[in-house]
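Data block below; observations after.
Only a portion of the chains appears, each positioned as in the full assembly.
Per-chain residue numbering starts at 1, and chain names A, B and C are given in the order in which the chains are listed.
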Amino acid sequence: MADTRPISSQSQSAEEPAKTVPFRGGGFVVKPLGVIAPLVFVVIIALWELGSQTGFISGLVLPSPSESFEAFRQLFDSGLLFVHLSASLQRIVIGWTVGSTLGIIVGLMIGLSSVARAGLAPLVSAIFPIPKIALLPLFIIWFGIGEGSKVATILFGTFFPTVITTYGGVDNVDRNLIRMGQSFGLSWMSIVRKIILPGALPAILSGCRISGSIAIILLVAAEMIGAEFGIGAYILMAGSLFATDQLIAGVAILSVMGLCFAWVIGRAEKYFLNWRT
Amino acid sequence: PAAAEKITVGALRFTSHAASFVAYERGYFKEQGLDVEFKFFQAAQPMAVAIAAGDVDFGVTAISGALINLANKGAIKVIGGALQEEPGIDGQMILVSKKAFDDGVTTPAMLKGRTYGITQAGSSFQYMAHKIAQKEGFAGSEIKMKPLQKVGAIIGALKSEQIDAWSIVPHIAKGLAKGPTIEIIGKIADYIPDYQVTTIFTSADNAANKKDLVKRFLAAFSKGADDFNAALVDKTAGDAAGEDMVKLVHKYVYTSRPYEKAAPSIRNGAMRINKNAKLNLTNVKDQLDWFKSEGLVSKDISIDTLVDASFVETY
Amino acid sequence: MDLHLQKLSHDYGKLAVLRDIELEVRSREIVCIVGPSGCGKSTLLRLVGGLEQPTRGQVMQIGEPPAGCLNPLTYIFQDFALLPWRSVKGNISLVLEDRGLGRGEAEEIITDVLRRTKLSDFADAWPRQLSGGMKQRVAVARALAVKPAVMLMDEPLSALDSQTRELLMDDLVELWLTEGFTAVYVTHNLAEAVRLGHKIVVLSRRPGRVREMVSIDIPLDQRKNHVKELDDKQKLLWSMLRDEAMAADQELLDG
């Protein structure tokens, strides 16, 4: 069979339609758009205020943002804001740090050892679903009604989700990379620290986002136990008095705490995961 | 008669809500042309909100800050009295831990400087503690309040001697005092005579626009209360009636326990429910004043905002 | 369908990768690209395939792709890009789904390309169970499955042993003779280049420019009879690349 290699006469005539090759790459990469987030909040709050003002949203349970802000101002003026905040922050920071650290350690154990997985993973599945609130009486016996039980509540709440995300992340680390580490005679500890931990880090950080939010949620549960000060105690008090303006002010403080925490995790992701696209 | 009017009654599964159960079981609501459906709640506050929201028509609960604030928002009204402290009948009791008892807290007068378990700032427990202090002649702030949210949590704290004192309804108090770690040192009735523990309330809309409905509800409720008082409080109806009453109540309370275990708790928990839903306005006023003095509710709430006294006899 | 690369330049941040690439790829023409490691060959293919946008210049597509072609510009990735959660068969069927092919038709295509890449026994294996060469063959099979008008091949045979490579090259020649596809073929193997290329483009070291363009006029199906000429071409290319490399070394020593 003769070769049919194109010669100029066979090539496309000049009248053929010419277009640039369409771009089909790109996308699937999320870029930060700084302006939208504040806008969304402003719009939501404005709509809510409008709704309250026009009576569309009944004042019965949901006060207007301005009323809530007024309650917040009172709290601020009374000087108690910082007392509440510092009490709560201390509990959260200790509880979350210890809970997450233990969670990462146990998660690594479950991810790395068959025995630990067989023994601990079902325990985690069995204990995680137990509502902290139901156990408050026990917590009081075990940890007293001082700071102990409050920190313990947050600690327990953050421990379990961290365990689960950590071992999920470990399971997902490319085994080829581990084999590489072994082939270079890296110690077990080095492999865990330098290969498995960084490989599981995206999952762990995503777990931190969750556990951080849970820690904030649990402030309320934690401060049910003999707490005089704390944002959670403030919210509980407002709730029991049905002082909805204070309630919303307290909840807004929690929201802001959540936003700050998310921002920190976002920074950590930027810093630790900058190797990703 | 016309088709029965459908209403919803909120209830907690406590013996103190028995009057409604009796009225329902014995057809007193039907007699009044009411087709009652119960909605059970796990706490009083959601019930109050549900009434404010119009999902539930009537409820029974203690006077709380939430109730007053809801009333202040024009959502609900107290229309009658229910549970009542009464000298001579076992009422709420004052408990201390063994440790505190051994330490010399043998009478309520010694509570000065001690810790006292309450569910929430502004709860009835704090009110009771303050009344004790008032009568014994020291400032309420000299008893250290420990908010623990839940009755269960307070019991745990008391048993493990992390708080010194508490006050609670008789059947729980007696049960606890049977153990080695808790002692009874007094009665609330000695400090707050005629304490109006719980009240009947409804939405402000019902109170203003459906006066007839409210009256019929109260009538049926009172009839239930009479039966209950006769059977378990005054015990004038005889043992068989008492037995029947316990069985009736057991349909609603302690349902997950066998009858033999539930019966003593039900009997011990029986306190008087006011005849004809009479309301002790004096005591309610005292409670309202106390909330105001603690800064828990706004100073300019008047008793009329809270109570609609047009339905029952008040004193 | 012809392709016309017009003054194509590309930078990654401050790193200049390609500079003023001017190239015509005619229909039914195989253009081989050779050049030092890191000079921008893969980047060039990505630009041609529309997976990346050039910093300057453009890629024109002249004429329509022939009928029956499912994906006109098809890429064979240097790192294979197999989905680890799909079997060999699943990785190929991936690119055939949503094309309105009947189940039977797709099945037929898959069986055919697996046979041509000698993977029939491994249709149900997971990618992690494959050897390096087998993964590469899956990538080739996947590209063949969509009957491309222009194939953009990034070292498609590099991980294969010489005889499998020989066989697949024969297969490609055969395919070209019967179906006449167009290809841009990046390779490090000069023997491959002179065996398959109608045109061989030599890129300079980074930033890549067209340093030389060599045409080979011997028809593909007759190249086996012209070993000597091809050997000479290969030597010519080799000397050009060597010069480039030495210049680079010189630069390193100087700079």
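Just a few scattered comments:
In the analysis below, a residue touches a chain if its C-beta (ideal position, glycine included) is under 8 Å from a C-beta of that chain, and two chains touch if they have at least 3 such contacts.
Note that this is a predicted model, so its numbers are computed, not measured.
This complex, considered in full, has protein chain stoichiometry A x2, B x1, C x2.
As a working rule, only the chains that are shown with their structure count from here on.
Chain centres here are Cα means. That of chain A falls 42 Å from that of chain B. Rounded to a whole number, the gap between the C-alpha centres of chain B and chain C is 84 angstrom. The set of chain C residues touching two or more other chains is empty. In chain B, no position touches at least two other chains. Remark: chain C residues 1-4, 26-29, 46, 48-53, 58-64, 73, 177, 180, 198, 219-222 touch chain A in the complex. Residues 45, 48-49, 52-53, 64-67, 69-70, 73, 75, 119-123, 146-150, 152-153, 155-157, 159-160, 162-163, 296-297 of chain B are the ones touching chain A in the complex. Contact residues on chain A toward chain C in their complex (touch as defined above): 1-6, 10-12, 16-26.
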